[in-house]
Structures are given as structure tokens and as C-alpha cells.
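All protein chains but one are shown in place.
Order of writing sets the chain letters: A and B. Residues in each chain are counted from 1.
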Amino acid sequence: MIIQVKINGIDKEWDVDPGMILLDLLRDKGYKSIKRGCDEGYCGACTILLDGQAAKSCVMLAGQAHKRSITTVEGLGTMDEPHLLQKTFVEHGAVQCGYCIPGMLLSSKALLDENPNPTEDDVKEAIDGNLCRCTGYVKQIEAVLDTASIMRGEN
Amino acid sequence: MNNLKEFYYPENIAEAQKLLRDESVKKAIIAGGTSVALLNTGSVEGMVDITRMGLNYIKQDGGFVKIGATAVVEELARSPITKNLANGILAKASSEIASRPLRNMITMGGNIVQLRIWSDLPVVLLALDGQIKVQGDEERTIPADDFFREQPLKTLAHFDIVKEVVLPKTPETSGAEFIKLSKTKGDYAIMSLACYLEFEEKTCTLARIALSSVTPLPRRCKKAEKVLEGKQLTPELIAEAAAVTREKTKTISNIWGSAEYKSVVLENLVKKSLLSCADKAGIQI
Partner (left out) sequence: MAVKIKDELNVVGKSVLKVDGLSLACGKAKFVDDYELPECLVCKVMASPFAHARIKKIDKTRALQIPGVVEIITHEDIPRVPHTTAGQGYPEPSPYDTFTLDNKVRYVGDRVLAVAAETEEAALEALRVIEVEYEELEPVLSARDSMKEGAPVIHDEPEAHVIIPVPYEPERNLAAHVDFKIGDMEKGFAEADVVLEKEYETQYAQHCPMEPHIAATWLDENNRLVILTSTQVPFHVRRIVAERLQMPIGKVRVIKPRIGGGFGTKQEVLVEDVCAFLTLKTKRPVKYEMTRAEEFISSRTRHPQILNMKVGAKKDGTLTAISMKIIMNTGAYGSHALTVMCNSGSKILPMYNKVMNVDFCGDTVYTNMPVGGAYRGYGATQGAFAMEVIMDEIARELNMDPVEFRKINHIRSGEGSPVFAALGEGKAGVEQKIGSCGLDRCIERALEEFDWEGREERRKLAPPGKKRGFGMCILMQGSSIPEIDMGAASMKINEDGSFNLLVGATDLGTGSDTVLAQVAAEVLGISVDDFIVYSSDTDMTPFDVGAYASSTTYLSGYAVKNCAEKVKMQILKAAGDMLGVDPYDLTIENKKVTDMNGNSVTIAEVARRALYERDQHQIGAMASHITHKSPPPFAAHFVEVDVDENTGFAEVKKYVCTIDCGTAINPKLAEGQCEGAILNGISYALTEEYIFNKKGRMMNADFGSYKIFNTADLPEMKVILVPTYEETGPYGAKSVSEININGALPAISNAIFDAVGVRLRTAPFTGEKILMGMLGKNNGDPQVKPEEEAAAEEVPEENNAAEENNSNGNGVNNNNKNNGSENRKDKEGLSGEPASYGNYPAKKKKKR
């Protein structure tokens, strides 16, 4: 069937098998920033934004995305013009192997979009679905808080 | 991996039911979809997506809080309405489900229609005397006690749609508590329990103790409730209710813990939550 999605601001019409897992579909379509870590909804490497909210694409069927908007890290920023979150993540040493990072960035973006003034607990809650085995999360939490304060014009 | 060929996006319940009644193509309902994606959907060829029918509301209506079946648990966790209902135990239970991206997907209806390891909300409905509105041939309202007597999916017809959960507002002189025990935060429950006490003057007039994960289905322990009802509560009485709960609950061993451990903890946590309920109701014990 044909599904319509707006992905990273661009309208697409895809003829797909609606029972396909959304993660598989998006990677097939070239959105390789979305990673596969468990296929079971636990690790969060496949996190996307669906209508602005973080969601795990490995436990969604393609049909569920019909007429919805999707954001991936490809739509967040580029290497020439990175999103502030991407920049601060790197500056804070929050990126180690980087496999979980696209998902974590999107969860963080969803948070900052609705709460420009998050507490540390808010950040922890917002990225609790993104497992990372490299970092211990300390630097990522710092990076999100720092991004928020920069966005608020505080430093 | 599945035989799905079509997705349907009904705009209202009537349309959804029409689709489900037409059995030329085998269909199933999908809402949040987190479990559907993991399971083998077998011969199902059509998915009826019920998330676009306006059932995602959380509202107050007179003495009741009404929650649409497709309201996601993240909203339940944050809504001022749920936060202000019965000491916010529905909000608390919702906030402890899985992780944020999944809470954005998991729906009220999905969590209660299939009783699975992740079903933390049924105990809250049991403790707060919730009712479940189902649209079948006609609309019917099922008390939580009856709804969870067996796997709801087994008793619902294929065209039945769970529409709404209704929770009565609780009086000032009441207290409620929800406790989930899990290995890590956001993990599946080793046990979850919800308690509710109502008082007149200092007498406990109503007690509900509901537990889940330690028993095959979420259930209330009415024997223990009886220990409290009609009495002025004392530490001894609360300890007795907790002991009765333990005695009447045949816990099971599984990868999350042994039966013996769960029994001990059950007693401890029932005691703790009853004390907390009384405290929240302003009753000194």
C-alpha cells in the first residue's frame, strides 16, 4: 500500500508492505543514522521523532507512520551546520562509539522542544529509553543541560 | 515476517467496527503497536489503526475522570487531571512504565486489554474501582473487577472496541498508593500493587488492595480488605491485613524472583502502602 510520510520536512509517498517494521523501512530508504540494537524496543538505538515525540521505530509497523511526520538525525543538522545539540554532545565528550547517539539526540531534542528549562531529572527521564554502554551517561546529561542553557542565551 | 497487506485508518468507532465486522479479510486492532510489532500476527491481513478516532482524551466529567483508550501513558503520567486523582497513583504507575519513547506509544487500552508482563495499570483500575466502557453491538460498562477476571482479549468479541476507562473522583478523606518493585527503573514489575483506603471520621469504610505480577492475573485481596473495613486502623490491624494478603496470595517463582522472596516483600509493601494511604488521608496511626 502507499503510505505518505513527511520525513525531515520532505513529503514522501512510499509503496510499502505495511507490516514491515518501520526501522527496516527507514534504513532501506537510506536513513542510516537510525541504528538497530535489539529489535525489541529496549535499547533505543532506533529512536525517531514521530510528530515530534520520541518513538522506537523497531516496534512500529510501517503502516502506523502513514500521514505522520518523522524526524531523524539526518534532519537535525549536517556536519557543516550541526544542530546545537550535536555540537555540544561532541564538545562534552558525550560521544564514544556513537551508536546510541542519534537516538539520544532525538530524545533530547523532543525534550528541549517542549521544555527549554529542564532539570537534570527531566533530562534523565527524557533519555531513559536510550541505552548506552560506553559512557555512563554523565557527559550526555551535561551536554543536554548545557545545550538548554545556551539556547536560553545563558552562555 | 507477517501477512499484513492493508492498514485502515477509521475516523470513528462506527467505521472501525464496520471494518472489523467485515470478515472477508482477517483483521486486528492496532493502537500503540509496541506489542504487535513483536508478535507474530499470523494470518491477520489487515490492521485497523484506532489511534486516529479521537480517543486520546483525558478529561473530567462531573465526578469522574474519563480516559480515552488511545491516550498514551506518557500523557497519563503528566496530565494534571490524573495527577490530581487519587493521590496521582495512575500518573505514578504510568510514569514507571518502560521508557520515554515507549510511553509515548503505549496506550491505556493496550496496557489493560492484553494482560502481559508490562500491564501495570490494571491494579490501579482495581484499586480505584475503575470501569471500562466497551463498544460492542451496544455500549457496555464493565467494572474492573469483572474485566480482569480473565484475559480481557478472551472475553471481547472481535469487533468490540475498548473505548474509555472511567475512574470516580475520590473523596478528601481517602488515600491511595501505588508501588512497583522492579530490578531497575522502567523494568517489568516483580510485583506491582495499588491500595486505596476511604475513611469516615477515623473509621476505614472502604479498603482495596490490588496486586499484580505475583499472581496469574491482577486481582484484589478481598480477605485482607475485610480486615480493615469498618475499623479504626492500628499498626497491628495493618500488619494483619498485610499478613492476610501474603497468606492468601500464592506467589510464583520465575526469573524475576522466588516465590518465598515475593511473599515476604508483598507483606512488607502492602503494609507500607496501607500506611501511606492512611497518611495521605490524614489519618494518624
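A few remarks follow.
Definition applied: contacts are C-beta pairs under 8 Å (C-beta built on N, C-alpha and C of every residue); 3 or more make two chains touch, one makes a residue touch a chain.
The model shown is predicted, which means the values in this text are computed figures rather than measured ones.
Screening A:V5, A:L49, A:V73 or A:L145 for touch with the missing chain picks out A:V73.
The chain not shown here touches subunit B at positions 1, 39, 99, 114-117, 119, 151, 181, 183-188, 212-213, 215-217, 252-258, 260-261, 264-265, 268-269, 271-272. Taking the complete complex into account, residues 27, 32-40, 42-43, 45, 72-74, 76-79, 82, 86-87, 89-102, 105, 123-125, 127-139, 141 of subunit A touch the chain not shown.
Keep this in mind: only the chains that are shown with their structure count from here on.
For subunit A in complex with subunit B, the touching residues are 1, 3, 17-19, 21, 40-41, 44, 47, 50, 53-56, 58-61, 63-64, 66-67, 107, 125-130. Residue ranges of subunit B in contact with subunit A, taken from their complex: 1-7, 9, 30, 33-38, 41, 47, 49, 51, 74, 98-102, 104-105, 185-186.
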